[in-house]
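Handing you a structure now.
The other protein chains are all here in position, but one chain of the complex has been omitted.
Just so it is clear, A and B label the chains in written order, and each chain counts residues from 1 on its own.
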Amino acid sequence: MRALIMAAGAAALAVCAAAPAQDKDVTQREIERYRELLAEGNPADLAEAKGEELWKTMRGPKQASLERCDLGLGPGVVKGAYARLPRWFADTGRVQDLESRLVTCMVTLQGFTEDEAKKNPFSAPGRPSPIEDIATYVAGASKGMTFDPPLRHPKELEAFRTGEELFYRRAGPHDFSCATCHGDEGKRIRLQDLPKLTDPKEAQKVFTSWPAYRVSQGSVRTMQHRLYDCYWQMRHPQLDYVSEASIDLQVFMAKYASGGTVEAPGLKR
Amino acid sequence: MDRRAALKAGGGASVIALALAAGILKPEDVFAADWNKAAFETKSFADTVKALGGGGSTESDQILMTTPDIAENGAVVPVTVESRLPGTRRIAILIEKNPNTLSADFTLPEGTDPFVTTRVKMAETSNVYALVQSGGKFYHAAKEIKVTIGGCGG
Partner (left out) sequence: MPDPMRIRANMAGDKVEVRVLMAHEMETGLRKDANGKLVPAHFIQNVTVAHEGKTVLAAQWGTSISKNPFLHFRFKGGKPGDKVKITWVDNKGETRSDEATIAAAG
């Protein structure tokens, strides 16, 4: 059993550890059963419906909808787009993920400033986030399809390399990196299994389960939120919304998740 | 027959619910006027049964509950109740250790299966009761559900 350095005085921070095999099996089975029972009627459906409506709603100074937004498969093509992100875009000259691409479209098509478009990325009780709902709608439109990001363009390969460095970089007061929790098999925090993200078998199952309805938060959470939250848990400096670093990390993970089936929107604890 | 028995039980399925079931009142006529406040403020299984109009309740193996043994998150716990007791017109869900015991009170007219699935909040590990009214009497089944908190949030 591999023990890790316990964060000093960190009440909220849990330890990643391997669990005794037998107890883990029974508990694991029950947790899986709990998730199965919740599978019918995913509240993310509500966000998907709102997102679809927002996609078609005239908004912003230009009073335009997002129906001409190019998510990589051509203007307005939503079905299948999530399965082929992140990717390089000629019009911005950058590698972009779903959420940064939505920001781009909100700015260019609807006339929002970039700050306005990025202002409310994650919903809170009583305060919905349009971009969160739209991301859920777009991701859900690739459900069941094979996840197949291009990972070909020089900029995409560069993003992969940067993402890889970020994944393994230990930093912060607890000397954690992404790999600390996600770089090995059989790790767990309390009852939450931690996928080894560099193992395609595991990456394929989890990467495209985002966005997902998180019952603990009573709302849908996107990949950007997941990364932001991880960085917070590691006590690294804040990972800015749709920053280059957040996209590079996704390109790194996307490579291992390639070939999986898009599950979004998922349902999680 | 059920209506008479239920009315005899008193304070049970409300008059409005019965009128709905009998087709006398249309759903549009019903607003929040009819909500059994007292029943939703009781703090024990026994008190809740009383507030719902029961003198007491008998355990029954004819009430099937589908619940997880462990709930990864107490905010959303799936509960399914299916009753094989004849003439089941009412199913209630009670959570023993919640601040208020009564979670839901379902009225099921004839023609509707004595079956319901919903999701409840549990404050902590607790017995969850399915309370069924059949032939004017109350019956129940119980399952313990362990509530735990998971890890980081994947």
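One rule holds for everything that comes next: contacts are C-beta pairs under 8 Å (C-beta built on N, C-alpha and C of every residue); 3 or more make two chains touch, one makes a residue touch a chain.
If you're wondering where the values come from, they're calculated on a predicted model, not measured in any experiment.
Undergrad: Considering the complete complex, identify which of B:L64, B:L85 or B:V116 is in touch with the unshown chain.
TA: Only one of B:L64, B:L85 or B:V116 touches the chain omitted from view, namely B:V116.
Undergrad: In the full complex, which of B:L102, B:A130 or B:V147 touches the chain missing from this view?
TA: The one listed residue touching the chain not shown is B:L102.
Undergrad: Since one chain isn't shown, list which residues of chain A touch it in the complete complex.
TA: 40-43, 45-46, 49-50, 125-126, 215, 218
Undergrad: Going by the touch rule given at the top, which residues of chain B touch the chain that is not shown?
TA: 17, 20-21, 23, 26-28, 30-32, 34-36, 39-40, 75-78, 80, 95, 98-100, 102-109, 111-113, 115-122
Here, only the chains that are shown with their structure count from here on.
Undergrad: In the complex of these two chains, what residues of chain B are touching chain A?
TA: Answer in residue numbers: 66, 68-73, 75-76, 78, 80, 119, 148-154.
Undergrad: For the complex, which residues does chain A have touching chain B?
TA: It comes out as residues 14, 27, 30-31, 33-35, 37-38, 181, 188-195, 206, 214-216, 218, 226, 229-230, 233, 268-269.
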